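Taking it in order: structure first as structure tokens, then the write-up.
All protein chains of the complex are present and in place, except for one that has been dropped.
And now, chain A:
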Amino acid sequence: MTERSIRTIDSQVMTGRAGRLRLTSKNPYVPRSAIIREITRETDSVSTFVMSFIDELENNSFSYQPGQFMMVSVAHQGEAPISISSSSLQSDFFSLTIRNSGRLTKAMHSLKPGNVIGLRGPYGTAFPLEEMQGRNLLIVGGGIGMAPLRSVVHTCCRQPDHFGKVSVLYGSQNPGELCFQSEMQSWKEAGVDCRLIVDAADNGWQHQVGLVTDLLTDEFRPQKKKDLALVCGPGIMIRFVIQRLEELGYSPENIFTTLERHMKCGFGLCGHCHCREKLVCVDGPVFRRSQLGVLEDL
């Protein structure tokens, strides 16, 4: 086989970071085609897209960890970073939960099952699954920030014996913006303690009203020194939740958060995702609180 033909195959089929199988002479900018298998409408503006790669080889070699993200290409719209929202234990498919909030995501929401998008990745750091083994987990999400945390929740649901007590505190502006409501019953059945809160309730709302920090009562003080807290949501919410978690007794080593930034490459070159001296795409998006310093510019 000539070098040219290898490169051709490489560029068409095997480019990108194919999970564990890292193939040589690859072009990290070339997306691989993936097909939308199923779309679940979560809220008026959020849907979960269940995806798989068109190429079977690609599917077999693809692996990721909760917290990592993909660079998503939609025809003519460029690329955007999107967190993976499914459990890494699930093999054939993976999910992306996307809010319709910009040009690319709007185009994404116009797609139907059977449509094709381009994907590169997975990129970035992950929630520390190994460190999480056997520990109690407090998962705090706000709005669309629940998407990467869902990946952790699904992992916990599939392997309940591997973790201690798992609690999910999830808040949004109003009940219509809470994602994953249809599957929360199954989370509870798997032993996850789920608490919901909204800023502004409607008539049918049976849970608390307020900010997600209001759920962080003394009940959620760490039971053991090694209990972990995982946080994702808007920057301002992350900041106040982390402050509250520290008041409750979580050490900065045991709080994890995942940040959102504008990104173009996903692997540390384009410079867009800086957060002080860190690049969110390679040093994050999942950070230990102790890595972050002041939280004003999240």
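Heads up, the rule we're going with is that a contact is a pair of C-beta atoms (placed from the backbone, for glycine too) under 8 Å apart; a residue touches a chain by one contact, two chains touch by 3 or more; residues count from 1.
Just so we're on the same page, contacts and distances are computed from a predicted model.
Not every chain of the complex appears here, and the one that does not is recorded in UniProt as "4Fe-4S dicluster domain-containing protein", selected from "ABC transporter permease subunit", "NADH-quinone oxidoreductase subunit L", "Electron transfer flavoprotein subunit alpha/FixB family protein" or "4Fe-4S dicluster domain-containing protein".
Residue-wise, the contact with the chain that is not shown comes from A:105, picked out of A:48, A:88, A:105 or A:151. When you scan A:207, A:226 or A:261 for touch with the missing chain, the hit is A:261.
By the touch definition given at the top, chain A reaches the unshown chain through residues 11-12, 15, 17, 26-31, 33, 35, 54, 73, 75-80, 101-105, 114-118, 234-235, 260-262, 264-265, 267-272, 274-277, 282, 297-298.
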